[in-house]
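Right, I'll just put the structure down here and ask away after.
Below, a portion of the complex is reproduced, with chain positions unchanged.
Think of it as A and B in the order they're written, each chain with its own count starting at 1.
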Amino acid sequence: MSNFKIKPGFGLGMLAIIGLLMSTGASAEDAKPVLDAGNTAWMLTSTALVLLMTIPGVALFYGGMVRRKNLLSVAAATFATTALISVIWAVVGYSLAFKGSGAYVGDLSALFLKGMGYDSLSGTIPESVFMTFQMTFAIITPALIIGAIVERMKFSALLIFLGLWSILVYSPIAHMVWGGGWLAGDGIQDFAGGTVVHINAGVAGLVAALVLGKRKGYGTEAMPPVNLVYTMAGAALLWVGWFGFNAGSELAADGKAGMAMAVTQIATAVAAMAWMVTEWILRGKPTLLGMASGAVAGLVAITPASGFVGPMGAFVIGIAAGIIPFLAAVYLKRMLGYDDSLDAFGVHAVGGVVGALLTGIFSAAAFGGAGLNDAAHGSIFAQFMIQLKGVGFTIIYDAVVTFIILMVLKVTIGLRVTEEQEAEGLDINQHGERV
Amino acid sequence: MKLVTAIIKPFKLDDVREALSTIGVKGITMTEVKGFGRQKGHTELYRGAEYVVDFLPKVKLEMVVDDVTVEPVIDAITKAASTGKIGDGKIFVSTIEEAIRIRTGETGPEAL
């Protein structure tokens, strides 16, 4: 995905077919992308896997961490976000992200998916598959933000916020990195969305947590998670689904996809162990929530790197991802005093930055990676600076626009439920339901 | 000895416990209960069908104290649990004839 439009990735499958053609006398120059059933099979599957990450993945992962009285509200927010963003993406988001040649945003030429027919291809897969695969990324990104704002935001405000955010922040950033925009041209390496998805979601979460303010009782009352079995199951589905997220971002079933899967598995496992051990040493006990959080942090950090690094990079990224986000979620948050309730920032933004920067180092062939971007002219330092620039730009753009959206909503419809509703729990008063 | 039973709103539990600790109450037994009273229950939805749930979540605190402590306990609970809204709950007082600490076999006020 990282190379989309910049340097069309035919992948090994394609090469195999080309080889076949050559060996039978056809000339390679004739080859236009034709549909490849193997690649298409994998991308259909990947799309299902990434959807699985959000529902029920994120819904369970986050739902299990809140108090009983808000459990359904988290599930409802995630489920409704899935539906809402799907509609927005089909209507306008896909066009803004992947059509046209603007530096910052696409165009409106494919509103309502105009022009996408049964025969439209995107590389070697149907455009319908590419569009839907990308839709699942557009869905999970705002869904991750929910972790920062649970237990206090009005359901109506939440939907409007995330809908606007998808149009005004997600689509432009996706365009810049993957849709042919300036960051792509600049040479950023973001294989499966460390910047587009995780830094983007995490930073928006932090801004939202700050604008919304803390939950009543935060820091003084215990807020025990309702059921960590849900959280474990959610983390597991995130892990499994992430194979589609990372290996699917190759848009083909080839050697790069295979390596993306392998390094994903390694980095995730290492990060889960690293978080667990760090916690065991520093806090006395290895918790299930810790392992699950470490795994997610590892998945986040390997995301931008997955098609670029080899096993060595995966080990290093895993260790960093197990320790640094742990410190952010446990110490930084307490120090600074914001209530990023379920650590959308601590895990996704911090993990995403760790991953994005390390990608610029370990993609180097010297470390067993697939090679730096041409724009870096072989210099790890240059690649690192490109990564840094991309990360920095994303953080600033994201933070500013998110802040504006939220302030507008705050003065118009209001963001938070009343104190009484917060005490009663959002399940009953926002949804009329209860567990 | 007296048994003081207080039925309060769940989110007041922490405040009440703290207030009771302050005045030296050493032991409390807490039960999650459902209350039916003047406070109107909430409405739940089920595939568009509404039904009113009359029984609301409440917390029942029971503590056995010696006779002189009853007044301060009532005061502490009343203050800490009150929101001024319907459904704040009740306090009931009754007599306990004997108390035994299982661990030691102590009886009477010493057992509390």
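Observations
Basically, a contact is a pair of C-beta atoms (placed from the backbone, for glycine too) under 8 Å apart; a residue touches a chain by one contact, two chains touch by 3 or more.
As the structure is a computational prediction, the values presented were derived from the model and not from experiment.
The full set of protein chains in the file adds up to the formula A x3, B x3.
Simple rule for what comes next: only the chains that are shown with their structure count from here on.
Per-chain CA centroids place chain A at a distance of 47 Å from chain B. For chain B in complex with chain A, the residues that touch the partner chain are 11, 14, 42-45, 50, 53. Within the complex formed with chain B, the chain A residues making contact are 221, 423-424, 428-429, 431-434.
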